[in-house]
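Apart from one protein chain that is not included, each protein chain of the complex appears where it belongs.
Which chain is which? They are A and B, in the order written, and residues in each are numbered from 1.
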Amino acid sequence: MSLEPLTLTDILIATVPLMLIFATLFAFTTWLERKALARIQNRIGPNKVGIPCTRIGLFGLGQPAADGIKMIFKEDIVPRGADRLFHLLAPILALIPAMLVLCFLPLNFPWIKNIQGLVKPFMLDGAVIFFFAITGLNTLAVFMAGWASRNKYSLLGGIRAVAQMVSYEIPLVLSAVIVVMMVGSLNAAEIVKEQADEYWFILSPWGFTAFVIFFIAALAETNRSPFDLPEAESEIIAGYFTEYSGFKFALFFLGEYIAMFAISGLAVTLFLGGGDGPGVTMNPEDQGLATEAFPGLSAVWFLAKIFALIAVMIWLRGTLPRLRVDQLMGFAWKFMLPLSILNILVAGFAWHAEQLDNTIITVITWVISFAVLYGAASGLNQLNRGKVRPREYKYAE
Amino acid sequence: MTLLGSGIFKGMAVTFRNFVGSYFHRERLPTNDYSWRTEGSLPQHAGDYPKEEGEQLRDTTTVTNYSRNFPMLLHDGSEPMDTIRCVACQICERSCPPQCIYIEKSTEKKEDSSGKMQFYPATFDIDVSVCMSCQICVEVCPFDAIVMNSQFELSTPNRFGGLLLHQGDLLKSNDYYHKIHPEEAAARDKRIADEKTAKEAKKKAAAEAAKKKAEAKAGAETEAGDEKKEVAE
Partner (left out) sequence: MSSPTATAPNYELIQQDGLETSLLEVSMGPHHPSTHGVFRMDVKLDGETVVDLQPVFGYLHRNHEKLAENMSYLASMPFTDRLDYFNSMTNNWAYALAAEKLVEIEVPERAEYLRVIMAELTRLVNHISLVGFFINDLGALGTPLLYAFREREKIMDLFEQASGARMMCNYFRFGGLRNDVPEGWLDRTREVVDRFPDFLDEYEKLLCENEIILSRTQGVGCLSRDLAISAGITGPMLRASGVNYDIRKVDQYGIYNRFKFRVPYTDDDVGDCYDRFMIRMLEMRESIEILKQALRDIPGGDIIGKAPKIFKPKPAEAYARVEGPKGELGFYLIADGTPKPYRYRVRPPSLINLTVLRDMCLSQKIADAVVILGSIDIVLGEVDR
């Protein structure tokens, strides 16, 4: 298949709507998060800001706009002695990679199909690799912010962030490797198509294990609770963005949420069948593009799955306390890493067993691999925190 | 052996139940929805909680029937200064722990509501930015002249003098007191009435006793006189 060289118009048509859509979704997600957390905590949440100059509240949907306006007009304070250049660059650098990886999600927006026949600008063959390469930049931005602020809390946050993000990158990649192994391609569209043909990878034992590891590592990568150590409020104020205010802070915020979308999008692509769903048929010869009941249905499915994952993230944030830094590292290296390596082996055996095309063998493989993985997880858990258990107490009359 | 991560799942079940429950059970929400004109979302034991916009600025608006906020001075009749109960004895000024009361006694006496000649406060100021709502002044007052108000909307644009309440701001009628603290006001009025009747009864008894005593004395005197007479005879 030969591709015509892209014109500027093509690129703009493909990218500008993407940015607008995700910026809008970011605004919506901040509202959703505040509202859901409020309800989890038995509060009401934002409910006042709606249409200006009226009393129409619209469930507080105007809140993100109000927040944005506030952020823009706030004073931008740079501490004396801070490295002004890097202090400015850090939030921008945090945002750019997050925005960039959005392009590699196999989102079937209707207008992408219509540009000069079949232009699919971002369907890279090495999309998964590219994704991890670019999100790695985020670490740099966070450490830059922590170092440039000239604040001890920021520095502690920056150090924590680097240690955490580098450690969790490994289980993240190793669990993605399983999908790449099963499909035999790094192309996101190929992966989605394979899942539409066979089954969503989350439904198999190794796929499920890989998905759980991926999701936990994704929480750590995006600094979400319970892995929000770099910005741990109760310990180090706000971590690496302690000294940020106004629009720079908003950029960090935006970057964090876009990164959440991106990593959830990757999880959806790898494990949850991408844009697959009722009313959507993936075209085998036409990578990534689908026949839909109505235009955009596939994209709607994709976004719905992203929001399901984000809802779980919000839910976890409303429930769990934070890990300690040594426990966090221990969890990555002593639990997730051995389990994901074992998972690769299990998935390899399972792939070979599936090649035999025998139902009984397949069923047995599934049962055995499930047992092995669960046993391994319990064993590792027992090894790591065997002494930790509820205690009994005495009563004096 | 328990399921892996069961503690976390249990916790998540609790938060999920609260998430759903907050939409269906109003008692789960500890805060009030401050949107005006929402009848159903008022707190359960609210007294005259503001239901309409702007009402919170009105004089009679209180939070609940039980709350106390800052002191007020009571008067009985329609003309506040003529029927003020306070006689400027300055006990409250002396016992106020944060010393936020300032009283100046009048130089001449004036008739109070019961027609008795009494002093009255020429100045009675309470600095509510200092007052800590402890109610000690109410307890030490022997004349039931000062009680706690529960009006809460006292914000003012004036930074220096705005929170210094003068006599005019503090004077409230007994009817108003009955409106904001019905139970307490009724109990207080009953006690005052009881004390009054007791006092009158005592006065009467004392008067009778005095009368008897006088009679007895008179009798004794007459007797003594008689005796004298007898002796003299």
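The rule we apply is simple: contacts are C-beta pairs under 8 Å (C-beta built on N, C-alpha and C of every residue); 3 or more make two chains touch, one makes a residue touch a chain.
Everything numeric here is computed off the predicted structure, so don't read it as measured data.
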Which residue of A:Thr15, A:Asn42 or A:Ser245 touches the chain not shown here: A:Asn42
Hidden partner interface residues of chain B, rising order: 5-8, 10-11, 13-15, 18, 28, 30, 45, 64, 66-68, 95-97, 132-136, 139-140, 148, 183-184
Residues of chain A (touch criterion as defined above) contacting the omitted chain: 37, 40-43, 152-153, 155-156, 159-160, 225-226, 228-229, 232-237, 317-327, 385, 387-391, 393-397
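In this section, only the chains that are shown with their structure count from here on.
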Euclidean distance of C-alpha centroids - chain A vs chain B, Å: 61
Partner chain B, residues of chain A touching it in the complex: 36, 39-44, 47-48, 57, 315-316, 318-320, 374, 377-378, 381
Chain A-touching residues of chain B, taken from the complex the two chains share: 1, 4, 8, 11-12, 14-16, 18-19, 21-23, 28-31, 33, 35
